[in-house]
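This report refers to the structure that appears directly beneath it.
For this view, one protein chain was removed and the others were kept in their places.
Moving on, here comes chain A:
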């Protein structure tokens, strides 16, 4: 039984994938991609109509017949309204900032349409998971909805398949469609690791203390970054603000640090990349110049947001 169910689920998944290959933006819901079925309430309503029909027959009551037939006709017409509510809806842009693996990707999706019909009660969700967002879209209007997706691995992450559905206008039928944009978002390696940031390129590791946060001159506070030691959190300062605050120290005399894979103690590749990513973040926060060597490519040494992004991107696809 369980196998049968799994088999059915696989079949369904394959059917949906075959029908919805990833495609470039803008994506428009076409007439043939809208599916429609009665809701459970629709089924209950159908039974009610049947009972009313029997009652009307039993009492030979013409007005009861009229009401029954009118309600049935309204249900039928509403099916076409539910269909038209989705057809022509356009997914025009998708924005998602890069995140570290393990964090939640937020896809900001803009929806619009080129019709004079107001789209009502559209419900958008990542297919089969997470929260649902309900929007109305007036003619010419653009609506942005955010769909969340947990980025589990580094690398390029495909935007999840979106499910757009609506029970408008009367809740007796549900129309839905799947959208599979080919938009990809870069996911940086997980920001983790406990190794200390290596010293500057020219420093002697044995004689000099490593450039290490929390040792030298106090610079001020900064926001908590995943992986910071709890010992560095300034609880008093944190209590005054919404975020956790970390005391930051720096060694201004330090030279640029060179971050390479062989400086990481871990043996596993992913763990090493995670450590490198964390070093990049920490070094960036600390205002230290750093260079990164991944595979055969060398970045820096340098400083600043652009360099940080370049390094993290390199780690993401390494």
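Of note:
Convention: a contact is a pair of C-beta atoms (placed from the backbone, for glycine too) under 8 Å apart; a residue touches a chain by one contact, two chains touch by 3 or more; residues count from 1.
Quick note on the criterion: contacts and distances are computed from a predicted model.
The listed options are "3'-5' exonuclease", "Cell shape-determining protein MreC", "V-type H+-transporting ATPase subunit D protein" or "Molybdenum transport system permease", and the UniProt record of the chain not shown names that protein "V-type H+-transporting ATPase subunit D protein". The missing chain, though absent from the display, is touched by one residue of A:28, A:41, A:184 or A:303; that residue is A:41.
One of A:144, A:241, A:265 or A:298 touches the chain omitted from the figure, and that residue is A:144.
Of A:117, A:161, A:196 or A:313, it is A:117 that touches the chain left out of the display. Touching residues on chain A toward the chain that is not drawn are 40-41, 44-45, 48, 51-52, 54-74, 76-81, 83-84, 87-88, 93, 95, 108, 110, 112, 114-117, 120-121, 123, 125, 131-136, 139-146, 167-172, 174.
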